[in-house]
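For reference, the structure discussed in these notes is given below.
The complex appears here minus one protein chain, its other protein chains still in place.
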Amino acid sequence: MELDDITITKAIVDDFSKTFMDYTEVDVALVGGGPANLIAATRLAHKGYKVALFEKKLALGGGMWGGGMMFPRIVVQEDAKDILEEFDINYHEYDNGYYVANSIESVSKLISKAVSSGVQVFNLVSFEDVMIREDDRVTGIVINWTAVSVANLHVDPLTIRAKVVIDGTGHEAVVCSTVQRKIPGAKFDGVVGERPMWADAGERRLKDTTREVYPGLIVTGMAANAVAGAPRMGPVFGGMLLSGDMAAKIAISKLD
Amino acid sequence: MELDDITITKAIVDDFSKTFMDYTEVDVALVGGGPANLIAATRLAHKGYKVALFEKKLALGGGMWGGGMMFPRIVVQEDAKDILEEFDINYHEYDNGYYVANSIESVSKLISKAVSSGVQVFNLVSFEDVMIREDDRVTGIVINWTAVSVANLHVDPLTIRAKVVIDGTGHEAVVCSTVQRKIPGAKFDGVVGERPMWADAGERRLKDTTREVYPGLIVTGMAANAVAGAPRMGPVFGGMLLSGDMAAKIAISKLD
Amino acid sequence: MELDDITITKAIVDDFSKTFMDYTEVDVALVGGGPANLIAATRLAHKGYKVALFEKKLALGGGMWGGGMMFPRIVVQEDAKDILEEFDINYHEYDNGYYVANSIESVSKLISKAVSSGVQVFNLVSFEDVMIREDDRVTGIVINWTAVSVANLHVDPLTIRAKVVIDGTGHEAVVCSTVQRKIPGAKFDGVVGERPMWADAGERRLKDTTREVYPGLIVTGMAANAVAGAPRMGPVFGGMLLSGDMAAKIAISKLD
Amino acid sequence: MELDDITITKAIVDDFSKTFMDYTEVDVALVGGGPANLIAATRLAHKGYKVALFEKKLALGGGMWGGGMMFPRIVVQEDAKDILEEFDINYHEYDNGYYVANSIESVSKLISKAVSSGVQVFNLVSFEDVMIREDDRVTGIVINWTAVSVANLHVDPLTIRAKVVIDGTGHEAVVCSTVQRKIPGAKFDGVVGERPMWADAGERRLKDTTREVYPGLIVTGMAANAVAGAPRMGPVFGGMLLSGDMAAKIAISKLD
Amino acid sequence: MELDDITITKAIVDDFSKTFMDYTEVDVALVGGGPANLIAATRLAHKGYKVALFEKKLALGGGMWGGGMMFPRIVVQEDAKDILEEFDINYHEYDNGYYVANSIESVSKLISKAVSSGVQVFNLVSFEDVMIREDDRVTGIVINWTAVSVANLHVDPLTIRAKVVIDGTGHEAVVCSTVQRKIPGAKFDGVVGERPMWADAGERRLKDTTREVYPGLIVTGMAANAVAGAPRMGPVFGGMLLSGDMAAKIAISKLD
Amino acid sequence: MELDDITITKAIVDDFSKTFMDYTEVDVALVGGGPANLIAATRLAHKGYKVALFEKKLALGGGMWGGGMMFPRIVVQEDAKDILEEFDINYHEYDNGYYVANSIESVSKLISKAVSSGVQVFNLVSFEDVMIREDDRVTGIVINWTAVSVANLHVDPLTIRAKVVIDGTGHEAVVCSTVQRKIPGAKFDGVVGERPMWADAGERRLKDTTREVYPGLIVTGMAANAVAGAPRMGPVFGGMLLSGDMAAKIAISKLD
Amino acid sequence: MELDDITITKAIVDDFSKTFMDYTEVDVALVGGGPANLIAATRLAHKGYKVALFEKKLALGGGMWGGGMMFPRIVVQEDAKDILEEFDINYHEYDNGYYVANSIESVSKLISKAVSSGVQVFNLVSFEDVMIREDDRVTGIVINWTAVSVANLHVDPLTIRAKVVIDGTGHEAVVCSTVQRKIPGAKFDGVVGERPMWADAGERRLKDTTREVYPGLIVTGMAANAVAGAPRMGPVFGGMLLSGDMAAKIAISKLD
Partner (left out) sequence: MELDDITITKAIVDDFSKTFMDYTEVDVALVGGGPANLIAATRLAHKGYKVALFEKKLALGGGMWGGGMMFPRIVVQEDAKDILEEFDINYHEYDNGYYVANSIESVSKLISKAVSSGVQVFNLVSFEDVMIREDDRVTGIVINWTAVSVANLHVDPLTIRAKVVIDGTGHEAVVCSTVQRKIPGAKFDGVVGERPMWADAGERRLKDTTREVYPGLIVTGMAANAVAGAPRMGPVFGGMLLSGDMAAKIAISKLD
C-alpha cells in the first residue's frame, strides 16, 4: 500500500477537531500539566468524569523533568510511596524514609497513566482568563494557543465550559491570580506568594492549602502553597502527589 | 518523621553522581531523545547492554509531542502497528491501513518504557563533539550542559566513552554533521540534507538509510534520511519506530 | 436571548475544521497574500476552481499597505487602470498616464473581492516545504502555523494537495527557493535575485517572468522578477496586477 | 510610454503631503483601526464630517483577522446581522441566533467601506498624547510614526486638532489611559480594566459603556468595556459593531 | 500672541514636503554623513550644484564624534591643516606635524558649514538600492526611512534621480557593495575589503582610491580604501578631508 | 614625513587625559547635551566659568536632529528669534510670528558654538548619581561610560566636583529624579511628570519652571517642565533656548 | 603514558561531587564573591571553620576587576593599608593617605588567598532563596545553577544548611531582600537602598551597617550600606575590606 500524505493530514485534523468540539464542555478543566494535576486528572478520569487538562508547553511535567539542579532524580517520603507503586515508578530507599526515583521515569509514567485513564490533554494551549457568571462562580476557562502570545500576535481566545476548574500551575498560580486581579471585591483569600524553603512545613501545609478557594475553583500542588503563603519544598514530591489526590476528592464532592 | 532538606539534597546528588561516574563508559551512547532513539535504546537495554541516552532539552520526545500543526495526534501505518501494541499505546483505525494515536500518550510511553528497561537518560545535556582515535573510529562523545551554551558561558566539556554511538538527532543530524565537518578527508558519505516531503518514499527509504555511516557511528530516524538526502515524512511515525528497531539490530551486531 | 460562550466557540471550530478538511485537496494553492496572488486567486475562483490562499501573517496585502516610504499611496499606470475599476478602487490622474490610489483602499478591496469570489484564505499559516513525486512534479505544499516557527517550537507540519501551486511570496520567492535548494539536479532555472530598481524595465519584464518555472509551479509578482533576476519596481503596482492576471491564465491552461 | 521612477515618487509624496496638511484640522480623529472605530468612522464620513483615523500598525483591523484561536471565523448575533448585510459581508446561521462569518472578509470589507466613504486613514502612525486647553477639554491628538518608538529614536511628534476624539484602541484604551495618567485631578471616571470573559454581559454592557468619558473624548468597542471594568467578550463581534454605531451618534450630537 | 500647535505642525510639514519634492531630482546625491562626504558636499554646494546628502542615523558625523577609543580627540596631519582652518576648527600641535583637534567641535562645524553652504540633508533616511539604466550607469538612488528596516516593516521605498552619486558610507561601502552584488557581470573593480591598520599607507592610498568606480558612482573616505583593499587609518582624519575634496573635484568634472 | 600610528595614539590619550584630570573640578557641570543646556553652557563659558557638559550618547543635540515626525525642521517664535541670529542659524517666516529653521543646521551650530566658547564636552558619558554633603547640597556628579551600562558590565563610576549642576536631560529629568528617589525626606518639590501637549502654555511655564530646585541643582529645558508638571511643547524650540539662557543667569547668580 | 579522556572526566566528577556532598552542611555560607566576602571567608577559614562561598558568575571579584570607569586601578585609604600588605597586594601612595593598587592584582590575590585558606568556592551557582525554621532563624540557603535561570529553564533547586549566612551581594543585597520580601511581618529593619555617593560618609557608615540583620544572617560590604540606606562609595575599597573583616568577627561570635 502506498502511503498518502493527505490521508495522514485528514486523520489528524479530523480526530483532533472532533475531540476539541466534544471537550468544549467538560466536568473538570485542569490548568497545568505538573505532577499534582496529573494525579488529580487520572483519579477523576478513573471515576468516569469527563476531564480536560491544558498545558502551555509542548511537553507536560513541569519542573519535574530536571530533578534537583539538573540532576534528574526526585525524593519521595514514606506516605507517598504507595502512589509511586500505583504508577509503576521504580524507587529505592536512600535513607530511612527517603526514597529516590528517576525524575524522567516518574514524569513520563504520570503522563502516560493520565492519558490511558481517559484524560484528554491539550498541550501548547495557554490559560488566558476565567469565565464567570452573576452568582460569582467560575464556570469555565478562556484558552488560546501558547504560540499566539509568544509570537506577540493579537488573536481572540476561545472558551471551555467546566463544572470545576483546578489550578495546578505551580508558583505562579495563574488561575487564582487572574481571579484575584480581575474580581477585586470577590470573596477570595488572595494570592499571598510562597514563603522561603522549608520542605517539612511545606509538605505538611499542602494538606490544608489544597482546597476550593473560590466557587468552582480548586487549587493544588505548589500553586496551593503559593496562594496560601506557605513554604516551598524543592525536589521532594510526596506532598505534591498527595495534594493531587486530595484535589480530585474535593472535585468529586462538588460534582456529585 | 520530620523531613530534612539536606537529606533530600544529598540523596539526589549522591545518586546522580554515582550514576554519572558509572556511565562515563558505556556500550552504547545514543544522542537525541526522539522516537527512533527511544525504541533503539529500549531494545538494547532489554538485551542487557549498558546504554546511555543524552537529550539536550528538559523533556525527551522531540517533535512528537506536537503531533501535526499542534494537533496532538500521530499516524502510524500497518507494519508498525505491532510496536504500538508492544508499548501499550492505544490507537484506532482512521482509514484502511492508517492508524491514529494520541501523540502525548505515545511519547510518554516510549520514554517510560525506555527508562524501565534500564536505559540511563541524561537530559539537559548537549552533544558537543565526538571522540576519535588514530584508526578513524568514533570512540565516544563530548558532552556539556545545554545551559552552558544557552547562557553563552565559556566552560569546558566532559567525555563519555562508548563502543557504539547512535545519532538520532533528527533533521540536524548533529553527530554526523560534526564528523563530516571536522574530519574532511574521512571515509564518510556526507550529510546531504533531506529532500521535500513525500511520506511514502521517506518511509521506504528509512530501511536502507538507517545504517553505520562511519566506524562506530550509526544513524537512525529522521537523521538517517537527512544524511542520505531522502525525503521527509511529516507526522507519520511508523518508519521512525522501525528505524529505531533496525538501529538496535545493527548496534548489536557490532557489539557482539 | 442570552449569548452562550460555548456556542460561539463551537461555531468557529466547527466551521473552520470542516473547511480545513475540505481544502486539504484543491485545484490551486497560492502561497502569499500580496496583490499579484490576490488577483490570480480571484480570477481562478471566478472560473469555479477550488482555490486556497496561504498567508503567513495576520493580515493579507504584504507591502502594499505602506505605499511608498510610509505614505499610503500607490501609483498605477495606464494599462492596469481597468483592474482598479474592476475592483472598485478609486484613483485620480497625477500626471499623464500616472494614476494615484489610496494604498489602504486598494489592498482592502483586493482582499475582500478575493474572499467574496470564493477564495478560501488561511492566514497565520506558513509555507514550509513542497510535496513532490517521482515524475518531478510539485503536487502540493507542506504548511504549518506561522506561530510554530516564531515561537521556535518543534512541531511537524501538515500537507495540502494541489494540481497547481502559485508562488507569490515577493522578493524571497520561498517556494521557488525551496525547490531549487532541495532538488539540485532538477530542470529548474534557479533563483537569480532581483536587479537594481528600474520601474519601467521591471514592469515590462514581468510579462515574461510570470510563468511556470517547474512542473506544477507558477511564479507571479515580485517573486517572478526575483527568480528571473529582473529589476525591482518600487511602489508602482500595474505590473503586479497584470502579472496576477497572467498567472491565473497559465494556471487555467494547466488545469483544463 | 516609458515609466519614470521620479514621477512615481512625486505622485506619492505630493498627494500624501497635501492630504496630511489638510487633515491637521478635522472634525473627528479616531484612534485605532479595529471594527468599532471602522463602523464609527464610516458613519461619520457618510454624514459629511471630515474624519481622520490613525492606526499604529501597517494593516487595520486589529485582532479581527485571527478569528478565534487562529481559526479565521467570527460570530455575530441577531441584532447586528443588519450591519453585516449593510457592509456586504457574507454569513450563515450556525445555531439559532448565531451567525458565522469569515473574519478576513469581514475585516477587509469594513476597511474598504470606510475608505470609500471618505475616511482618511493614516496607518503606521501612533497616538502619543492628547492636546488639551484650560477648559479641560480634549482638543486634538499628538501623533508620531510608530517606527520612531519601535526603533527607539528620540524624535518630536506633531499634532492634529479635532473637535471630537474617539478612542477605539481595544483593551489598552490608550487615549483614556493617557488622560487619566496625565490629568490626575480631572473629572474622569478612570480606567478600571476589563473583567473576566462573559460574552453575554460584555455585549449588553457595551450599550452604556460607549460614551463621552471626558469633554471631547468618546470611547468605543473593547476600550469602552475596559474603561468601565465590564466583561470581555471574545470572538463575538455584534456588540463591537453596534458600539461603533453608537459612538458615531454621540459624536454627531456633539458636533452639531 | 498665543502659539498655535497646528500652525507649528503645518510649518514643518509644508516646508519639508516642498523640499522633498524639489530634491527628488538633484545634481549630486551623497550617501553617508561622515567627514569626507561633508567636505565633498560643501564644496559642491559652494559651486552652485544642487546637492542632497542622505544619512541613515539621527545625527551626522559617523565615527568622528567618538575620537579614538571614546576619547573625543582627533589628529590631523600637516597637509590637511588648511581645511581645519577653513572650517574654523581649533587645533594645537602635539608633535612635529601632528595636530590635535576636539572631535566634537570638528564634526559639528563640518555639519553646520555643509548646511549653511546649501547642502540639503535628509537624516534618518537609508540607502536601499541604486537606480540604473540600459547604458550601465547609476542614475540615482532608492531610499527609505531607516526606521522602516529597524522596525522590520515591509514598506516600499522611493527614488532620487542624480547625475552623480557619491558613496561615503565608510567601511561598509554600501552603494558600491550593492552595485557589485546586483550587477555581477558589470565592469566594476569590486569591493575587496580594507587591509590591516597602517595610518601612513592608508592616508597615501586615499589619493588614488578616491575615484569614479562605476559610471555615475564616485567613492570617497574610508569607503574608498575599503573598495580598493587599502589599509585602514584609525583616528587620523587628514586623508579623509582631502579625499572629500578630491571627490568633489571628480564630481564637478563629470557634471560640467 | 611618514605618519606614525603610535604618535597619533599618544596625542589623543595625552590630550584627553590631561583635560579629564583638569575637569574633575569645575564651576558648572551640565548633564545632557540638548538645546537648553547648549545655550546655558555657551553663556557660562563666555563669562569665563569652567564648564563641563556630559552627554550620554555619541552625538549631542538630543531630539532636535529629527525635527517633527522625522521631518528635519523646527519652529521658533518671535521672542527667541534673536538667539537664532546670534548663533548664525538661518530661518524664514512661515506665518506671522512663526519661523522655520533647519533642525540639522540649528543643532550643529548650537554644538559648535558651545565648544568654541570653551565648554568642555564629554560625550559617551552617563550620569549615574549625584554627590552630596551633610548640608544637603549637591556638590557634584557621579559618572560612568555609557557603554558600561549598555554592555551590562559591573564597573565602578568616578566623580566630578561642581559648584552648580544643571539638569538638562529632557523628559526624564534624571538628575532631579535621582535626588528625589535617593533623598526622600529632602526639601525638594518632586518630579511631577509633564502634562499633555499644549505648546503655548508649555512655553510660558518654562519661564518659572527653570529654577534652582535643590541647593546646587538647577533644572532647564523640557526637564524643567517635567519636574513642575507643566505641559510639553513638541517641535517648537523658542522656550527651550530662552530657558537655557535663564538657567545660565541663575547659575551665575549662585557662582558670584 | 597515554592520557585517557575518561580518567580526566572521572577525576573531575568524583572530586567535585564528594566536595559538594560534604559541603551541604557548613558553618558559614557566604553569598557573593566580592572583596568584602572574600576577606570574611578567608578570615573564617583561617580560624578553622567550614566555609562555602557561592558566586553566581564564572569569575569571582564582582566590580573590582574594572577599577573606576574601566581604568583598572583602585584606591585604598590609610587604615586598610595593612590588609593590602597581608594579601601581598602592591600599592603606592598617590597623595597623602591615598594608596593606588592594580585592581586586577588585588582581586586575583583576594581570591587565591581565600581558596588557599580552605574556603570552598562554588561558582556559577546562584542564591535562590533562604531556608528558615519556626524560630524565625535563617538556617541555610537554597541554590541553583545560574545557567538554569539564564536559560529560562524550570528546574528545582537544592539546599545548603549553614549556621551563619553572610550576604555580600553588593547593591542588590539579594539575601536580605529575599528575607524582607518573603517574611513581611518579621523583625527585620528592611532594605532601604543606598544613598547618593559620598565616599567619606559611606566608608564611615560601613562600620555600623556591617551587622547581623536577622537571626543567622549577617550583611557586609556594599550590601550593608544598601540595607541601611547609607551612601555609596565608588572605587575606594578600604571600607569594604574592613567590613569583611568585621563580618568575620561577628560570625565567629555567633559560632562560638
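For reference, chains read A, B, C, D, E, F and G in written order, and residue numbers begin at 1 within each chain.
In this text, a residue touches a chain if its C-beta (ideal position, glycine included) is under 8 Å from a C-beta of that chain, and two chains touch if they have at least 3 such contacts.
The model shown is predicted, which means the values in this text are computed figures rather than measured ones.
Hidden chain, full complex: it touches shown chains B, E, F, G. Only one of G:Asp22, G:Glu86 or G:Asp200 touches the absent chain when the whole complex is considered: G:Asp200.
Residue B:Pro157 is the one among B:Gly97, B:Gly118, B:Pro157 or B:Gly193 that touches the chain missing from this view. Across B:Ile104, B:Val130, B:Ala162 or B:Val191, the single residue that touches the chain missing here is B:Val130.
Residues 62-63, 66-70, 193-198, 201, 231-232, 234-235 are the ones on chain E that touch the missing chain. Along chain B, the points of touch with the absent chain fall at residues 129-133, 142-145, 148, 153-159, 178-179, 182-183.
Seen across the whole complex, the unshown chain contacts chain F at 5-6, 8-10, 12-14, 17, 20-21, 24-25, 58, 124, 131, 140, 145-148, 150-151, 153-155, 158-161.
Just so we're on the same page, only the chains that are shown with their structure count from here on.
Contact with chain A and chain D alike is made by C. Greatest Cα centroid separation from chain F: this falls to B. Averaging C-alpha coordinates per chain places the centre of chain C 53 Å away from that of chain F.
Among the residues of chain A, those touching two or more other chains are numbered 5, 8-10, 12-14, 17, 58, 66-70, 124, 131, 145, 147-148, 153-155, 158-159, 197-198, 234-235. Touching pairs of chains, sorted by label, consist of A-B, A-C, A-D, A-G, B-C, B-G, C-D, C-E, D-E, D-F, E-F, F-G.
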